[in-house]
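Each remark here refers to the structure printed beneath this line.
Only one protein chain is missing; all other protein chains are in place.
And then subunit A:
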Amino acid sequence: MRLATRQYKRYASTAAAARQLNVPINFGTTPLLHKKPDTLTSLPEFSKVGTTKRMNLFQSVNSALQTALRSNPRVLCFGEDVGFGGVFRCTTGLQEEFGDERVFNTPLTEQGIVGAAIGAAAEGMRPVVEIQFADYVFPAFDQIVNEASKFRYREGATGTNLGGLVIRMPCGGVGHGALYHSQSPEALFCHVPGFRVVMPRSPSQAKGLLLSAILESEDPVIFMEPKILYRAAVEEVPDEYYTLPLGKAEVITPGSDLTIISYGRPMYTCAAAIEAAKKNRPDLSVELIDLRSIYPWDRETVLQSVAKTGRAMVVHESMVNFGVGAEIAATIQEKIFMQLQAPVRRIAGWTTHTGLAYEKYILPDVARIYDGIFEMVDY
């Protein structure tokens, strides 16, 4: 069963007037979204892009797919309900423009979708397939873990690889997805080497990263799209072709007291918590890093930052146990233990499934990150 992202009113929250921290993210004013072209094009990674247009996340994914399909005839798009535009509208208009030989519906079979994509990539195509929800990727796990991840290694000197294979999937909580429309299984994909695992935080990031994944990466990519951002996150996005590097983190705001490392949707929660903490303590200086590529990850950027600040907090939605935070924390203490001034802190989903009535207590919220910031800087 599938549902689309939608904002709900009454049942969701009572939005107490007294709230200071756990208020809804203001996507209109968050510093993470470029509401004007010049703030975007002033960034080195975007310095060469031309005109821009205002897009939300599903429109920028759509724009990336359209750009890729236009620029390389070997690019294919398929998956469940992709023909009519997909349940989240990411493939809208693509079948009309590129025909149903290149953009098409598949039967409901995730193992079939990923297996067929592997075969097509092995024969030189660049298939971009959609798994309707990250929660539904598991029938394809054999194809991902035992086939695609090991493909290059198994082929050895033949040199055959799956460059161009991209598995897209919406992920993460939306407030009412419960057990099977909320999961963020990136850690499971990161444990098995062979795939690049990417999660963009915004529309302009998504298009550049997705185009890299489809057209430039010679390794297969799992591309996870935080579905709550499909409509909520709106910003200026370059019209034409551009790419952003895989395996490279981005320092969003520099700081000296604490490094917060996150990716995807919690980036906004972190930014809001930092803003609230600075209201309380104006001289506080927090460095915020978007990992962007979760594996292989940018150890250099993260270690440099933490060596400077001496404190590191990792924030992610999925369960804390055996998660991305565990890997980053372990690496930090292995490499720069002597520079640490506080234990590395993980703020993540609890070790539970995502019960419908409890989601806002399970996923990291502004209050928990805010609390963690002071706990760390005052350690």
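By definition in this document, a contact is a pair of C-beta atoms (placed from the backbone, for glycine too) under 8 Å apart; a residue touches a chain by one contact, two chains touch by 3 or more; residues count from 1.
Methods note: contacts and distances are computed from a predicted model.
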>> Please identify the absent chain by the protein name in its UniProt record; candidates are "2-oxoisovalerate dehydrogenase subunit alpha", "Electron transfer flavoprotein subunit beta", "ER membrane protein complex subunit 3" or "Ribosomal RNA-processing protein 44".
In response: "2-oxoisovalerate dehydrogenase subunit alpha"
> With respect to the chain omitted from the figure, which of A:G83, A:P220, A:P238 or A:G255 is a touching residue?
Replying inline: A:G83
>> Touch as defined at the start, partner being the missing chain; which of A:S42, A:N280 or A:N321 qualifies?
In response: A:N321
> Where the complex has a chain not shown, which of A:R102, A:H181, A:R231 or A:H316 is the residue touching it?
Replying inline: A:H181
> Which of A:T51, A:N280 or A:T352 touches the chain that is not shown?
Replying inline: A:T352
>> Just checking the interface: what residues of subunit A touch the absent partner chain?
In response: 1-4, 6, 8-14, 16, 18-22, 80-81, 83-85, 87, 104-112, 135-136, 138-139, 175-181, 320-321, 350-353, 355-358, 361-362, 365-368, 371
